[in-house]
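Every protein chain of the complex appears in place save one, which is left out.
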Amino acid sequence: MALYEKTASELSELLGKKKISAVELAKDVFARTKAVEDKVQGYVTVAEESALAQAEAVDKKRASGDTLSALAGIPIAIKDNICTKGTLTTCASKMLGNFKPPYNATVMEKLIASDAVITGKANMDEFAMGSSCENSAMHPTHNPHGLDRVPGGSSGGSAAVVAAGEAPLALGSDTGGSIRQPASFCGVVGLKPTYGAVSRYGLIAFASSLDQIGPFGRSIEDAAMLLDAVTGHDPLHDSTSVKTPFEGSLRANLNADVKGLKIGLPKEYFGEGISDAVRKNVMAAAEAYKALGAEVFEISLPLVEYALPIYYILSSAEASSNLARFDGVKYGYRTPNAGDDIIELYTKSRSEGFGAEVQRRIMLGTYVLSSGYYDAYYKKARAAQRKIREEFANAFEKCDVILTPVAPTTAYEIGSKTTNPLEMYAGDICTVSVNIAGLPGLVQPCGFDENHMPVGMQLIGPRFGEQTLLNAGLAFEQASGLKNIIAAL
Amino acid sequence: MKYEAVIGLEVHAELSTKSKIYCSCSTGFGAPINTHTCPVCTGMPGALPVLNKQVVHYAAKMGKATGCTINQLCKADRKNYFYPDLPKAYQISQFDVPICENGEVFFYVDGVKHSCRLERIHFEEDAGKLLHDEIDGTIVDFNRCGVPLIEMVTRPDLHSSAEAKEFLEMIKTTLSYLDICDCKMEEGSIRCDVNVSIRPEGSTELGTRVEMKNINTFSGAVRAIDYEIARQIEVVENGGEIQQETRRWDDVKLKNTVMRTKEDAQDYRYFPDPDLIAVEISDEWLHQIESEVPELPITRYERYLNEYGMTAMEARLLSDSFEKAELLDAAAKQVKPKAAANWILSDISKYLNDKGVSLRETKMTADKLVALVKLIEAGTISGNAGKKVLPSMFETDETVEAIVDRMGLKQVSDEGAILAIVQDVIAKNEKAVADFKAGKNVTGFLVGQCMKASKGQGNPQIINKLIASELAKL
């Protein structure tokens, strides 16, 4: 087995025992990248040179007898909306095509402190708006399991490079499903942590109250390992970050025993609109849990019907304000066509710099906050958000985790949903409620459809229920053997 | 027809915190361009705000000093608009739940007590500075971005420029009492926008209001208000109608011009800032804040008038300065207030002005002032000697007695000792004695000679008395 085919946990052990070097590993991973990246196009920036330098430094540290972290020497891809000091961070937008942040995101500081090796910056939908990676201003990313299909989005690049063996781990961000849906489409593990568990400092904001950074890996253990490294209270930089009860101990406390675990199946998530392949595979997972001794029963979460409008109102409102700073003045794209008029400089820079989807969301967000519409849209959506939180809280009185599909379908063909934005939005139905409620959500592969495209399942937990989710995920992973799936390319 | 003006103010004061409201950059004034900046205050992508605790403390303190209700649970909101001095394209302010509401400020205008209600006080961040002189275009300096401000919004309770001026002075004095603002007008520490409308005298309805911006001094506010009242009266008298608009005051040309009409009123799309969380001021914290609010200037002013028997001018001068008022009140526990006040209003104020320092930068204390006054009252030193002692009181840690000794300023009040000098002087000045006998007044001359002979230390009253009695014996 080539090194690029191993999980991060396996690699960590090999590195720790000095059976392989970080440089050796990095070279193997970049060789794989050279072989497949033309087809996958998962990266915006490949950082081979700096990665090899980091790997060399790690090997030196290890040789000098330093005790290193589990991530030391492990290659990790970073979504291109996470600020990396001095390295292009484009959000896959023409607006930030040349932007090199003057500072590191908190998660980057943590990864650097862990001696991780950064492979590059992964492609995404522009400013994380989209579910297919087709909204990238750079290029679309292809699903490694079917190159004519989308990898999902917005963290499509992160999911695709992990599925393609171009990196064992990746960081993504999830505002309405942007980690979980691409994980599902690409057959990898993705976790959207409890809101606040990972610092957002340096994550270029889409919707501040919903955004969370989270890990991709090809196993439950790998996802736990990466989350352990990036989680943590960041009081100096992120007011919304919190101290979690599990800080850094998820991997150590993994336990695959699900006997007596109460798993709720919300009937509203399995209705029409969900494809047969998805329903069948997720229901099969439920059966597998029963066989493992879990208690599985139906529950009801009726408000899912309103989740999309609530999500699109809240996320677009925040986005319209968060993205106002991209005005051509301080950084990023400035139109050459403004003449001497500041308003024209703003308007043209923004219209030329942002893609169509970003402009749609800014328009919607501006509309729902504008005078005369605020109460009917934004204010009401905030109130409805509270109600959704309550609905989940009530559900977690009865069950420990909730099992649902991730998306109505498996990965679809590139270009098939780009004409009508509403069709694309409808694909977010199973994931957005988790962000609205601030809960953790774990996605992992649970089967394949008739075209051999991966099907994922979603486990939703209560606030700070990450350990429970990962334990349940591990139990299924062991029972199903669906682990470390690398696309044949 | 006679008209009444109705005036409301929006006063911005920069809080004198060390660091900015949402990051740890310095708030220091006058630094080189863009040197007090970081990713947060320049609106870099991905940067996030964290609130300065002291801002909450200071804002609530002003609320307590102005009789406001403190909203112990409040939040920050975004005010969205594009302008080059606003790097995030939104200002973090407070909208529907400000930290303080429903206060009232009292002040005197020509001896008559007035009041003006405060609708609210909220905290927010300052914007940057636009520089127009360097190039053809405009350069943005972000140093002021994120400097904490409180905005105080009044009800339309003011009716003349004089009232507005006294209200503003009282706000300034209160801020300096609380030590939460530098109050340096030349650095823009306090700025205000003015809302003016007019109505026929006796009417209770509010007229259409005009907002005026770009007012940088209190005297400028007076000029702007007087101009606008006159302008509105002229419009109405000529059969016109006042338009709801924002006008820009030009304090050089002494006139205002339209900046924005009602039609292009901005839609700021306020909403709660999702990067920040709720602010809760516990009862304990609030009590702490309350305990730090000193006796207010107007209360002291009234006390100085009524209890210390001062003139309005004296009471105003003393109560306007927290340091002077504190010094006076501390001294007044041990000596006559009037005596202490005289020193503070004359020589102490002169010293501070000449040196350009504040009391706390000197070594003057109430105990020293008390000692000085007592030494003079006891006749140990003369009033003139007191003036000589004063600089050392500001500049050294010596006791007043030690300074007096060191400078040899102690008065000789021993009648026996002085009598010897007087007799000696009379004996040596035969011409003066002759003149006295010829009916001339020589007392002044002889007192001078005695002072000279005593090296200035003889108590002049005693010398006077003894010269009179010795001359009478001749």
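Residue numbering begins at 1 within each chain, and the chains themselves are lettered A and B in the order written.
FYI, a residue touches a chain if its C-beta (ideal position, glycine included) is under 8 Å from a C-beta of that chain, and two chains touch if they have at least 3 such contacts.
Everything that follows uses one rule, which is that contacts and distances are computed from a predicted model.
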The chain not rendered here carries, per UniProt and among "Asp-tRNA(Asn)/Glu-tRNA(Gln) amidotransferase subunit GatC", "Probable septum site-determining protein MinC", "OpcA protein" or "Zinc ABC transporter substrate-binding protein", the name "Asp-tRNA(Asn)/Glu-tRNA(Gln) amidotransferase subunit GatC"
What shown chains does the left-out chain touch? A, B
Using the document's definition of touch, tell me which of B:37, B:66 or B:173 contacts the absent chain. B:37
Of A:200, A:334, A:417 or A:483, the residue in touch with the unshown chain: A:334
Can you say which of B:73, B:312, B:420 or B:434 touches the chain missing from this structure? B:73
Residue of B:156, B:272, B:337 or B:458 touching the missing chain in the full complex: B:272
Can you name the residues of chain A that touch the chain not displayed here? 98-100, 102-103, 196, 235-236, 239-240, 242, 303, 305-306, 308-310, 312-313, 320, 324, 327-334, 338-343, 345-348, 350-352, 354, 356, 359-360, 362-364, 366-368, 370, 376-377, 379-387, 420-422, 425, 438
Touching residues on chain B - with respect to the absent chain: 17-19, 23-26, 32-39, 42, 44, 50-54, 56, 73-75, 82-84, 96-97, 130-132, 134-142, 248, 259, 267, 269, 272, 276-280
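What we mean here is this: only the chains that are shown with their structure count from here on.
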Chain A and chain B, separation of their C-alpha mean positions in angstrom: 56
Please output the residues of chain B touching chain A within their complex, sorted ascending. 39, 42-51, 78, 80, 82, 84, 87-90, 137, 140, 267, 269-271, 274-277
Given the complex with chain B, which residues does chain A contribute to the contact? 81-83, 89, 91, 96, 99, 101-103, 105, 200-205, 207-209, 235-240, 317-318, 320-321, 324-327, 329-331, 340, 342, 346, 366, 369-371, 374, 378
